[in-house]
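And now, chain A:
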Amino acid sequence: MNKISFNALKHAYRLRHRNLKRVQERLPTGYRIGPRGRIDYLRNSVTNLFREERVEGTWDYLDETRGYAELILQQSIKNGYDHEVTKEMVDYWIVEKDIIPKLFEVLVPRFEDYDTAYTKLYTLPYVYPGGPKRMGLLELKGNF
Partner candidate 1 sequence: MSAIQRCSKLFSNNLCRTIINIEIRSSISDYKSFAGSRPKKVKNRFDPPEWFVPKKAYNYFDNLTPSNRDFLKEVAYDRYITNRESPLVDEPIKRNTWNPCTKRTGVLGVKIGVLPQWTKDGTKLFTTLVQIIDNHVIRYVPPEDYKQSSAATLYMKNRNYGSVVVGALSCYPTSFTKSYVNLFNEAGVPPKRKLTRFLVTPDAAIEPGTPLTAKHFNVGDYVDVQARTIGHGFQGVVKRWGFKGGPKSHGATKWHRRPGTIASGGRTGLIYKGKKMPGKMGNRWRNHRGLKIWRINYKYNVLYLTGPATPGPTHSYIRIYDTILPNLKKEMTSKEVHPPMPTAYPEDFSEGLPEEVFDDELFQFNDPTLMYNLDEK
Partner candidate 2 sequence: MSVFRRALIASNIRNLECYCGVQKRFSNTLFDGTLEKHRRSELSHDREKTESFPPFEAPKDYKKKYPDFLPNADWKKRDRITEKLERKDMLRRRAVLNIPEFYPGSILAITVSDPYAPGKYNRFVGICIAKNGNGLRTSFTLRNVVDNIGVEILYELYNPTIQKVEVLKLEKRLDEELYYLRDCDPKYSTFNFNMEPVQHPPGAPIPVNDIVLKIGPRPWNQKWHRQNLKGVEGLDEHLREVEKKLAEKTAEPWEKYDIMKTYRNSIHEEESERILSEVYEKNLHNQKLKENRKPLKMD
């Protein structure tokens, strides 16, 4: 993946990644802790985003998925499925394989002419009497 040439991201991204420390049960894919667990978690959330197009959850974890989702869309718009590097990347990041045709047939033509970011992250209001966790809503633009 060192041979990818990235274009600039158009949303405000953090300059350091977050260590997602949430310990959960083991998945059939294997681990759920540490840097490997972090990427396994993000793979699942990115595929969920592309399937549902609108996801609710904790704001920090959605902020992390947003960067990866935008980069995947950016590269697939630029190169297409026939490119070696994007093929490898998409095959890894999208866990459920019936969404890959959806990516290239539905989402790529929708976002081809966009100058802005492809996703938007909203903050939801605090629900009494819940704790101080900030909940968010991540959606792909143009999902009706």
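Everything that follows uses one rule, which is that a residue touches a chain if its C-beta (ideal position, glycine included) is under 8 Å from a C-beta of that chain, and two chains touch if they have at least 3 such contacts; residues count from 1.
The candidates came about this way: all candidates are chains of the complex that A comes from, given by their letters.
This is a predicted model, so every value here is computed, not measured.
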Query: Among 1 or 2, which chain makes contact with chain A in the assembled complex?
result: 2
- request: Provide the residue numbers of chain A that touch candidate 2 in the complex, in ascending order.
  value: 1-2, 4-10, 12-17, 35-36, 39, 67-68, 71-72, 89, 92-93
